[in-house]
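Just one protein chain is left out here, and the rest sit where they should.
Each chain gets a letter, A and B, in the order it is written, and its residues are counted from 1.
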Amino acid sequence: MPGNFATASDVIRFLPEIILAVMGTLLMILDPLLHRRSSNAFGHLSILALAGALGGAIYAYLNGGPAFGGMLMVDGFATFFGVLVIVAGILTILPSYRFLARQGAETSEYHALLLFSVAGQCLMVAANDLIMVFIGLEISSISSYILAGYLREDKRANEASLKYFLLGSFATAFFLYGVALIYGSTGTINLAGVNVVLSGPGAPSLVFVGVAAALMFVGLGFKVSAAPFQVWTPDVYQGAPTPISAFLSAGPKAAAFAVFLRIFTTAFAPIGHGWEPLVWASALLSMTIGNFAALQQSNIKRMLAYSSIAHAGYVLVALTARSEVGTAAAMFYLAAYAFMNIGAFAVVSHLSGKGERYQNIEDFSGLAQKQPLAAAMFSIFLLSLIGVPLTGGFFGKFYIFKAALESHLVWLTVLGLLNSAVAAYYYLRILVMMYMREPAEATEAVEPLSPGLRLALIVPAIGTLFLGIFPNWVLDFAGKSSVLLK
Amino acid sequence: MLIDTVLFYIFAALVLGGGILTITRRNAVHSAMWLIVSLLGVAGLYLQQQAEFLFAVQIVLYVGGIMVLFLFVIMLVNLDQAARERQFNRHWFVALVAVAAVGAEIGYFIYRGRTGFHIAELGAPIAAPHALGNTEMLADTLFSEYLLPFEIASLLLLVAVVGAVVMAKKRIQ
Partner (left out) sequence: MMSAVPVYWFLMLSAVLFALGVAGFLFRRNIITVFMSIELMLNAVNLSFVTFSYQLKQVNGHLFTFFVMVVAAAEAAVGLAIILTVFKNRSTLNIDEVNSLKN
């Protein structure tokens, strides 16, 4: 048996993870050599590593298929999310240059942990076995706990890290208990295997599998910050370094949703009617809690955190649809959301200044006069978050609610649309601040845009507009991949 | 047969007693000690279910590694003051209801589920060619079917090492 293990094709399909892990380790080894010359070297090398992983992911896709005896499944779905988390990683590093320099905290560990986290997410999205899902999830989570508390002298970062860690481990335990019950009732934890047992004759006690699905829903619900498991999100996003908040809202979240989609639409497809009400309720609750709480926030990072809860709710609407169209819509939405949210956080990171002093919505007043480019880019992201046509956010919402209607989820669609209308208010408030007010203390003190930040704003803006003007390119691929899913 | 039942009761008492005392003791050191008792009880149950390897790992890794780490940290932080503070959450009543619900629910489902088990009959012990012990069978499976998770676990441990160092080293710069 060991003879046919790790064949050449296995290794090729595992290429992105190998590149990321090796480069992450290399960064730390090179640390003493690079440190004196230029503190930007770590960032450059990490971007190189992620670009390599991107190439690796595409090469793996061209040679796709199962790897390591069915532990991994490199299909369109895995590649879509793999590329998404790698791009999220690159877009996190771009604003990190200036951020770390300002805090005097450039180290190789920051970048290495970021690369490891992305590697964990690549594993999660390709995993076809619950034990791989679990290990990938833990690699991604443990690196994220540390990154959230990376600025150790900062009390807020400490607290964010602690809360993220405690609630994350709590959620992991629930997820694992679900895995244990699945193992007990089906005798396997391979996703395809579970599907076969559940849809075959002599299916095990549904109560048992139902409890398992519910426990896994709790665990994954924490990871994607869906209500009622969202309590950690505002604190962590507020306390973590801003580029990391951006990363958390895109990478780990997209990967957790990928796992969510894969588990619930492959393994648990036969008991779909059972979990649908659960996801329905969670979707509605997430949208409502997220949007109404965001209305009351004065801290911008906290506001974006609540908005991220609301957006998780929209993706859950797509999941509730339980159709391939719904899965494709969720994939498209997560891609659009990654671009617009990382972009929005990059603007926040740019403005916040040393020690992240300026985080209030009032601090954005008059940004348009001082820095028209930053204000214009921020406007694109905010309009996309609202869901205005010509942006990726619009088509994301459009496809999600279309999929929901096709599955006859009329009430959920109506309530979701009402929710988006509420959301428009708090995003527009920032636009008004930027364009209609005189510059305040924060905008007077804002530093010129560094090249890294300029890229960090322009690339997501192009991505957002691209998805809004040519949505079909991405949607076609997502549609094809969601068919492959079963 | 009887001796098995008696042993189960003894181990179960250790597990539950240890668990209850872990979450109720004021002093964190006492909590840790009772957690060790509970972990040893679990180890005993592993032995009863023919998981000899895990029995050893539970004691070496959990009790000898993780719990010692806990005790070190408890010694490093000054908890004299903490022991005098209020130990329980203000919303303990809500939490109590929630926990009772979780416990009752899971217990009920398992009770109901025992008849609906897919493979419920208890047959012979883990069917194995008797030449192979538990540890050998584990090794065979680990290094063939589960080779990838095993290798990837090294990345996880690397992350943990780097993370702990980042958190604990002196000053960034």
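As a convention for this text, contacts are C-beta pairs under 8 Å (C-beta built on N, C-alpha and C of every residue); 3 or more make two chains touch, one makes a residue touch a chain.
Model, not experiment: these values are computed from the prediction.
Although it is not drawn here, the omitted chain touches the following shown chains in the complete assembly: A, B.
Contact with the undisplayed chain is limited, among A:K223, A:R302, A:H350 or A:K397, to A:R302. Between the chain not shown and the residues A:R13, A:R152, A:K223 or A:K370, the one that touches is A:R152.
Residues of subunit B in touch with the missing chain: 1-2, 4-5, 8, 12, 15-16, 19-20, 22-23, 28, 31-32, 35, 38-39, 42, 45-46, 48-51, 53-54, 57-58, 61-62, 65-66, 69-70, 73-74, 76-79, 82, 85-90, 92, 95-96, 98-99, 102-103, 106-107, 110-111, 113-114, 117, 119-120, 122-127, 134, 137-138, 141-142, 145-146, 149, 153, 156-157, 159-161, 163-164, 167-168. If you put the missing chain back, the residues of subunit A touching it would be 131, 134-135, 138, 142, 145-146, 149, 152-153, 155-156, 158-163, 165-166, 169-170, 172-173, 176-177, 179-181, 183-184, 187, 189, 234-235, 238-239, 296-299, 302.
The rule we apply is simple: only the chains that are shown with their structure count from here on.
We define each chain's centre as the mean of its Cα atoms; on that basis subunit A and subunit B are separated by 31 Å.
Contacts from subunit A toward subunit B in the complex involve residues 1-2, 5-6, 14, 17, 21, 25, 28, 68-69, 71-72, 104-105, 107, 109, 112-113, 116, 119-120, 123, 131-132, 135-136, 138-139, 142-143, 145-146, 149-153, 185-187, 197, 202, 204-205, 207-208, 211. Within the complex formed with subunit A, the residues of subunit B that make contact are 105-106, 109-110, 112-113, 116-119, 143-149, 152-153, 155-156, 158-160, 162-163, 165-167, 171-173.
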